[in-house]
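The complex appears here minus one protein chain, its other protein chains still in place.
Letters A, B, C, D, E, F and G mark the chains in the order given here, with residues in each chain numbered from 1 onward.
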Amino acid sequence: LTKNNNIPKVSIVMGSASDMPVVEKTIKILKDFGVETDVMICSAHRTPDIAADFAKKARENGIDVIIAAAGKAAHLPGVLAAFTTLPVIGIPVKSSFMDGLDSLLSIVQMPAGVPVATVAVNGAENAAILAVQIMSLKYEGLAEEMSKYKKVMKENVIKSNELIK
Amino acid sequence: LTKNNNIPKVSIVMGSASDMPVVEKTIKILKDFGVETDVMICSAHRTPDIAADFAKKARENGIDVIIAAAGKAAHLPGVLAAFTTLPVIGIPVKSSFMDGLDSLLSIVQMPAGVPVATVAVNGAENAAILAVQIMSLKYEGLAEEMSKYKKVMKENVIKSNELIK
Amino acid sequence: LTKNNNIPKVSIVMGSASDMPVVEKTIKILKDFGVETDVMICSAHRTPDIAADFAKKARENGIDVIIAAAGKAAHLPGVLAAFTTLPVIGIPVKSSFMDGLDSLLSIVQMPAGVPVATVAVNGAENAAILAVQIMSLKYEGLAEEMSKYKKVMKENVIKSNELIK
Amino acid sequence: LTKNNNIPKVSIVMGSASDMPVVEKTIKILKDFGVETDVMICSAHRTPDIAADFAKKARENGIDVIIAAAGKAAHLPGVLAAFTTLPVIGIPVKSSFMDGLDSLLSIVQMPAGVPVATVAVNGAENAAILAVQIMSLKYEGLAEEMSKYKKVMKENVIKSNELIK
Amino acid sequence: LTKNNNIPKVSIVMGSASDMPVVEKTIKILKDFGVETDVMICSAHRTPDIAADFAKKARENGIDVIIAAAGKAAHLPGVLAAFTTLPVIGIPVKSSFMDGLDSLLSIVQMPAGVPVATVAVNGAENAAILAVQIMSLKYEGLAEEMSKYKKVMKENVIKSNELIK
Amino acid sequence: LTKNNNIPKVSIVMGSASDMPVVEKTIKILKDFGVETDVMICSAHRTPDIAADFAKKARENGIDVIIAAAGKAAHLPGVLAAFTTLPVIGIPVKSSFMDGLDSLLSIVQMPAGVPVATVAVNGAENAAILAVQIMSLKYEGLAEEMSKYKKVMKENVIKSNELIK
Amino acid sequence: LTKNNNIPKVSIVMGSASDMPVVEKTIKILKDFGVETDVMICSAHRTPDIAADFAKKARENGIDVIIAAAGKAAHLPGVLAAFTTLPVIGIPVKSSFMDGLDSLLSIVQMPAGVPVATVAVNGAENAAILAVQIMSLKYEGLAEEMSKYKKVMKENVIKSNELIK
Partner (left out) sequence: LTKNNNIPKVSIVMGSASDMPVVEKTIKILKDFGVETDVMICSAHRTPDIAADFAKKARENGIDVIIAAAGKAAHLPGVLAAFTTLPVIGIPVKSSFMDGLDSLLSIVQMPAGVPVATVAVNGAENAAILAVQIMSLKYEGLAEEMSKYKKVMKENVIKSNELIK
């Protein structure tokens, strides 16, 4: 990541390489908004020290928002949130058990004191959009960009409505 | 809410007056962090125009984050998110059906394009803390305050550990 | 839709074009009963103003029943119901999470005051039949037609019973 | 029930006397709208012939809508729907098993051909409101009354909002 | 079915022809035990009168046990049980919603007074075996046959154990 | 239990003394039907040899049906079924986890070969009624008694219906 | 904890002081078996460094088994397991959401590589017994003690059986 403080920066952390197809949609949207992204594989259980170290230094490293994707007993977003004061967005990755109910509950049901901003199961796009909305408090252009994004979404709905008529 | 742009501002919206006991914990923590709060009862289904109008103007009214608490088929956070580019935090209020599984899924499973940052069922404290973490991108003092908050939490755990020994 | 007040009219609204395969069965049955249908893509979150506007004018536009199909955090039927006094039938569209448990609960668990008449997950045929049953209060021929439909269903069961013997 | 065809009529059927506290809210709202109501205890399993007989004659007896409340393996609404072409509204009564998940699924998951218009678990008020919306197709005054009802709901939200300020 | 009272007789009823693949396993095992079987398609909702009529006459027609397979809001076993004093075995057929949770709860959660002997979701073999165990009270040979069946099962486990060694 | 082969006999087994309040309703109904009952506490995990021994000898001891009540990981009914060719009825006892979902699935989802006739969670009455229906194949009077029982149930519904009118 | 290597040692860690009533049953049973116990409050999210430090040194500190109790998004057992090669037993503490389904799934669904030996929700006694069974591999007397414990359980069942006769 660059040292340029005027560019919004998001670190995307995933529990294993198998989460990459989910996370790719997040990266694409963030890049579309001109957000610098850093992608990292890091496990709450296999590399816990690396995870802790990363999260402790995230703010001073200029990161604005952390997005963490994990499945099953998905501790990664919560463990990162334990070590930082930055907002952490959690993507529950669909597991083979009840379509990710385990991932969802392991991420959203965080005890009082250490929240994770949870999006839908496999909600990769929404993690990116939420990160942009959060960063729009600091980076003025992003609010404007997000308004345009919403307009495009609206127009796409209108177009697909016209198509079926 | 004041017009002072240097004070963080959060609007807390709830679906009905019965959600007040949940939301009070959110307000208390926000006030402890020096955040200005505005509380509002507003229904996605009974006063949809008021809800839309509030959300459309939230950013220009100086609000930084919207927190919405709702139960059952909890559409309020998502409906507000439809009309704003601000981050919207959703608190699934525990309903009498499966302890709020309906509230949780109605809030967290938002379709691509319009995210709601979901916290735990009745996770009122975490909604406040997440809002502070989000606003810490813009208001410099808040990161420091949040660090202190985390230290106090840590000390409380240590104390309660000493107590049981 | 025609201006002819003697023809039953149903508007079918879906959250996205991907719901079309579900909704097609609804349209087919309605047409079989001689019901005029209007199909529309419209999102509670991406085109909320269009959704509100449509629902507000539905009754004066001669529509008798609204059928809305949506998945995941399926707010569309409830949001339409907020803006009309017409009966709204909701079809929970099967999502990739627990076979549409999120869609079902988001639609059926509406809070007191704004009901949605919910049918089974992907219950496209039943949405049409329910609409016809509702409209049979106003359009006299429909009760008769529905009786015939039930008779055909009965005969089909009897035939398939004979086939396996 | 009177023979007067100009008065809307709803039959409310419940599986057992223990469902009365749920159903009372339905009756009250219907009466507020000037709807004639008939209340009946009738079991799909203990008095199946009476249930069948009632449903077969419901339309010719001048009934407009049937509301059926039942719990556990809640077959009553579906069994009534099997014998009539009138719209049947089902209220899943909260059972002691998973807050009525059994009641909800037994009612809403009706197979193709015989729909039940399902409202929320214990959604007694919404069953009444939905019945009025359905009957508003036939009885002109009801649409107007429902508009007023919605206005009152809106005003109540606004008032409770003012109260907390 | 023959009039011979010395031959055990089971009627197998299914909600639709699509349940046949499930039910075939039931028939096969019953035949292996020398049980006379009668197979029938009959719907609780589309042919309710036929279902009632069948169940009312089942005992006098010499049937010993009724096995009913149904899916979704699976009312068939319970509706048959309402009209007979014979034991009714219910097979919850796997539906496309949560692997038949709807079918299971609709069958097993019968209210007090009218039981259905429920086996596992798609538990076609066990329905047959349970029927044989029930009929072994009346037909002396069946207990002996069932003992042999259990011995064969045991030997098959022992053989497959030897195979993997 | 007496040696009289002309009297129907049911053994009721429960996993622990805390299941007694559930099982008492079963005993009462069986006695009303003139069934001899034997009650026993016996654990699949704490006294597995006693359980096995009891089940192995049940048939030669003149027992017609075994009813087993158990909660949580409720193995008792299945373990008894493993050692007998008699029909075994399982009552899932409501546990403190999800209202007995664990008990229900542990009993009903038996693998192919060893069925348990499962009734509703805490379905104590239905276990008794099902046992009587099963024994009605062997003891002629019971069919008649069950018909009367059904008539009384019907009359009770009719009476309670008259009461609310 | 003493330095005596001949005494079995278990560390019991809980996420918050509110878990004490659950954990007390664990301590009592361990003491009955002569196991030295150490109790500690320690949070995966509020004192993550203390948790990591404790787990890293557990083996060299002479601990044989770690028992960790936690609720909601219960990361504590898994986080401890990440830092030790000792067996970690997890007790899912009943939360207010679906009776601890969140706690259970967050503990049992650990990804490959870092297991947690999970017992029942609030299964405090079983955590102790499992720890003793594990330690019986190393401490010879414990196998004998466990045999006696099983005998006492058996006798208690037999006694309670005699009591109800």
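A few remarks follow.
We adopt the following convention: a contact is a pair of C-beta atoms (placed from the backbone, for glycine too) under 8 Å apart; a residue touches a chain by one contact, two chains touch by 3 or more.
From a predicted model like this one, the values you see are computed outputs, not experimental measurements.
The residue touching the chain not shown here, chosen from F:A52, F:A143 or F:I158, is F:A52.
Among G:A44, G:A73 or G:A127, only G:A127 touches the chain that is left out of the view. Set against the missing chain, the residues A:T26, A:S43 or A:T118 yield one that touches it, A:S43.
Of G:S16, G:S95 or G:T118, it is G:T118 that touches the chain left out of the display.
Where chain F meets the chain that is not shown, the touching residues are 15-16, 43-46, 48-49, 52, 71-73, 75, 78-79, 81-83, 95, 97, 101-102, 105-111, 113-114. In the full complex, chain E touches the hidden chain at residues 94, 98-101, 120-122, 150, 153-154, 156-158, 160-161, 163-165. Counting over the whole complex, chain G has residues 59, 64-65, 85-89, 104, 108-121, 123, 125-127, 129-130, 133-138, 143, 146-147, 150, 153 touching the chain that is not drawn.
To be clear about the criterion, only the chains that are shown with their structure count from here on.
Interface matching across B-C, C-D or A-B places the copy of A-G, with more than half of contact pairs shared by residue number, at B-C.
Our note on geometry: chain A versus chain D, Cα centroid distance of 44 Å, whole angstroms.
A separation of 51 Å divides the Cα centre of chain D from that of chain G. Shared interface positions of chain A, defined as residues touching 2 or more other chains, are 101, 108-111, 113-114, 120-121, 150, 153.
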